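What you see is the complex with one protein chain gone and the rest in place.
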Amino acid sequence: MSGAVSLPIRKSWTLRVSFAFLLLVGGLALATPYLDLADPDAQNLELGPTAPSTEHWFGTDPLGRDLLSRTLYGARISLLVGLVGTAVAVGIGVLYGMLAGWWGGRADLLMMRVVDLLYGLPYMFFVIVLMVWFGRSMINLFIGLGAVSWLTMARIVRGQVLSLRGRDYVLAARATGLPTRVILRKHILPNIAAPVLVYATLTVPRVMLEEAFLSFLGLGVQPPAASWGSLISEGAVLFREYPWLVLVPGAILSVTLLALNFFGDGLRDRMAAEDHPA
Amino acid sequence: MSRAKRVSAPVLDLVWDDLRLRFPGQKNPVLDGVGLRLEAGRTLGLLGESGSGKSLSTLAALGLLPRSAIHVGGTIRLGDTDLLSLDARARRRLLGATLGAVFQDPSTALNPYLTVGFQMSEGLRRIDGIPGREAREICLEALETCRIREPRRALRSRPHELSGGEKQRVLIAMATVRHPDFLLADEPTTALDVATRGAVLEVLLERGHDLGMGLLLVSHDIFLLGECVEQMAVMYAGRIVESGPTRRLLTSPRHPYTRGLLAAAPRLEGPRGRLPEIPGHPPAVDERLPGCPFAPRCSLALPSCAQERPAWVSLGEEGGFACPVTETEG
Amino acid sequence: MLTRLLLGVLTLLAILVASFFLQRIAPGGPFDLERDMPEAARQALIREWGLDRPVPEQLGLYLKGLCRFPPDLKRSMVQPDYTVWEIVGPRLQVSASLGFAALCIALVLGIPLGVLAAVHDGKMADRVTMLVALTGVAVPAFVLGPLLKWIFALELGWLPESRWVGPANMVLPAFTLAALPLATAARLVRSEMGTILRGDVVRTARSQGLSERRVVFVHALPGALVPVIPWLGPATASLVTGSVVVERIFDIPGLGTTFIDGAFNRDYTLVMGTVIVYSILLILMNLLTDGLLVLLDPRARSARS
Partner (left out) sequence: MRRAGRTVGSVIVALVLGSCGFTGDLSRFGDDVLVMSNLAEPGSLDPALQSGVEEQRITLALFEGLLSYDPKTLRPRPGLAERWDVSRDGKTWTFHLRPSTWSDGRSLTSADFVYAWRRVLDPPGTHREGSADYAVASPYADLMDVIVGARKYRRGEVDDFAAVGLATPDSQTLEVHLEQATPWFADLVCFPTFMPVPRHVVEYERERWTHAGVMISNGPFVLDERRPGAFLRVRKNPRYWDAETVRLESLVYLSTDRVDTALDQYLAGESDWVRGFNPLKARAWRADPELGRALHAPDYLGTYFLRFNVRRPPLDDVRVRQALTLAVDREAITRNLTAMGEKPATGIMPPCLVTDPPWRSLRGRGLDHDPHRARALLAAAGFPAGKGFPLLTYSFNSDVKNRAIAEAIQAMWKDVLGIRVELLNREKRVHLARERAGDYDISRGSWIGDFNDPVTFLDFMRSGAGNNRTGWSSRRFDELLDAARTESDSAQRIALLQAAEEILMVDEAPLLPIFHFTTAYVLRPGRFAGIFENARDLHPPKFIRRLP
């Protein structure tokens, strides 16, 4: 959905700030195992839930686990889910969109009609069903989330391919009798890489949000591992008693999603500006 | 009623005086001292290639410049009123009532969601307070004079049901339905089929004549202008390089650019063959030289042309031009 | 339109078949309890529900039931006091009214926000507006819901905390549910409105001397709404999914929880009933938006005729 709309961000400072923030989050997530942090799963049942303090910056949960450490380890899982889920979506979407755009005509019409129809379905339900009925493994999570996020990608790719198909160099390549596979890989793919990349950055936050949503329903990652989503959903029910348990990871997730959206929109605006210089 | 009042009001000229505009991020002004005079009830043609600033000059008068445009200097005056210093409200009061406008592309200029009748009568109803039925009659009359067949049907229809030529005639009728004193027409026929251009142009001129309007016709086609307007101004790279009565410009152009245009334009009579083109292309805003912007393409250019801004050479009744080289000719 | 209808029916059928098979493949069944029921009773139930037959045969029987008039959605397996329709019907009412309210909020607030942002393109008002709208994208419902509840129900006591007693109960859940579509609507309108405001139609309208308000609302807005219409279908789909969270937070007897609980409980018939109702709802919504688009957008209409 966010793919079709643009943000008021034309100044690149938002792009820069959000990029810096994402870099920070990503860097922290990567560096987490090497930081001197409390074991995210180490319980301290005597301690129990404590509000943020100098000892535990983000406080502790009812099992006495350090929330800072859990949030950072959660970042690894949330980002991983977001990235892998997006990769799956990109894979399906690019393939589908490329074939539809390349074949054109009736095949294209049919394939896009299918996309139209799928658009209107409560796709998350199928993910829920998948997770409920077939176990909540990471693999299922990736497949499920990826499988529901490819539609817009397919549309974008198809549009690009459709316009590229008529370009001279593509026609020339076809005239020389290159196999379709090669033309798609050598001539089409490099040219759609930019919009695909931009849309992918916009897909990541959506996948992350959907993972959080599944976690809320108790269908996210397996304990003791925790994603931001599962941290939030655990904290949400304790909102009155221990508000920091939802506020801290909630704020971090929200800001990250915001940054990803800003970043993706910024990239797209910049690309649009390059396409149509004023 | 209100129209009757306006007819009796003294009609003034619309004058562009040394208008300069700039866009952020560009160091050179995009309009660099535009001076024009559109006399009441007369016709003026503004000639120039795309990017020369002729559309901007028109839009500036209407107050419809892009928001980012920066007014560097100069005025557009209607009598004693400086249009550029008017607040939005006061300027809006002029639009449609004193200044009418027709733009290039009729296919996008009309609102696709509203009926022609609604759009045409909106100004009459909303601003002049004329009741709907009466406004409708006025619109019908305007459509008729603009030679719309079945004007009643046209009023009821939506833009996509009209042809391109019809749309532009509707737009002309719409721009003139409140009998403005001036009509600014920015390339009104460029987007049309060649076949309908003549007819639309005819309607435009006729309508201008009937209502006694001052008509500014903007075009890149020197001969089209040559056939329609009394006065002509030639624009190049944000400046007026030559102006004067049409006949003078066509017969004895003084600026090398005007000469080039005349030589490059196809003529119906005369020998067929390859037309001599002006070599090169107009400079981008920031590539313009401090001196004469045409200098790099000019066969007559002197070394000093690139550095010194050419002075305006007045020819009195015969207009004027800006070229130090040809100044010495006559 | 007819082909669309046909396609809709085909989609419905595909969804039915897929869900039917999926749930039968899934482990666990409706009669697995913490404390075993007597084996004889278990077997009898399995026989009675035909769960011992091959799945395609079960599907056939189920579809046959659907072809009756009125369609036979069967009895709920886990709440045997009720037929599926008796459970789904009232809940559909609740979900539909909640969803409709949320959609209204999203449109009524989202569209003006988008317009406001577009009119003040690049200025502070634009940024603030869009930042507000963006929170809808970035703050998940399960953070927003408890937050709103905490502020307006528990701390201020202005609104009821949860449940579905009367109209006041609708406010917080509807706003929570509306956050995401509101943001999307605002962004859609802002983007399209921005393009239109820079376009020829608005220039013509302005050159008529019309007031800015009239230019924006009469001349620019209809066009800016066009991308909103085809979005309504997917938006409904997202409302449907989003409502699961909201129903849980605010304890609302809606359709989303029925689906989830049904799936958890392996209440096969209830899940199928919910799937059918949802699918029909969404397919209808898509048809409706298609129709609306053709009706409203003269270009689409002329393209067809």
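When the chains are written out, they are named A, B and C in that same order, and each has its own residue count from 1.
Everything below uses one rule, namely that contacts are C-beta pairs under 8 Å (C-beta built on N, C-alpha and C of every residue); 3 or more make two chains touch, one makes a residue touch a chain.
Just so you know, these numbers come straight off a predicted model, no measurement behind them.
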{"item": "Chains still shown that are in contact with the chain withheld from the display", "value": "A, C"}
{"item": "Option from C:Q58, C:T257, C:T274 or C:T289 whose C-beta touches the chain left out", "value": "C:T257"}
{"item": "Selected from C:G8, C:G110, C:G136 or C:P160 as touching the chain missing from the view", "value": "C:P160"}
{"item": "Residue among A:L197, A:L238 or A:M271 touching the omitted chain", "value": "A:L238"}
{"item": "In chain C, positions touching the absent partner", "value": "26-30, 32-42, 44-45, 47-48, 75, 78-82, 86-87, 90-91, 93-94, 97-98, 149, 153-154, 160-167, 169-170, 248-251, 253-254, 257-258, 261, 264-266"}
{"item": "In chain A, positions touching the absent partner", "value": "41-43, 45-46, 48-49, 62-63, 132-133, 135-136, 218, 222-224, 234, 237-238, 240-242"}
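The criterion applied here is as follows: only the chains that are shown with their structure count from here on.
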{"item": "Required steps from chain A to chain B (each step between touching chains, minimum)", "value": "2"}
{"item": "Of B-C and A-C, whichever chain pair has more C-beta contact pairs", "value": "A-C"}
{"item": "Chain A-chain C separation of Cα centroids, rounded to whole Å", "value": "22"}
{"item": "Per-residue multi-chain contacts in chain A, two or more chains", "value": "none"}
{"item": "Chain B, residues touching no fewer than two other chains", "value": "none"}
{"item": "Of all residues in chain A, those that touch chain C in their complex", "value": "1-2, 4-8, 10, 113, 116-117, 119-125, 128-129, 132-134, 205, 209, 212-213, 216-217, 229, 232-233, 236, 239-240, 246, 250, 253-255, 257-258, 261"}
{"item": "Chain C partner contacts - residues on chain B that touch it in the complex", "value": "62, 64, 66-67, 88, 92-97, 99-101, 103, 105, 108-114, 119, 122-123, 126-127, 158-161, 171, 174-175"}
{"item": "Partner chain B, residues of chain C touching it in the complex", "value": "121, 198-201, 203-212, 214, 218-219, 222-223, 296-299, 302"}
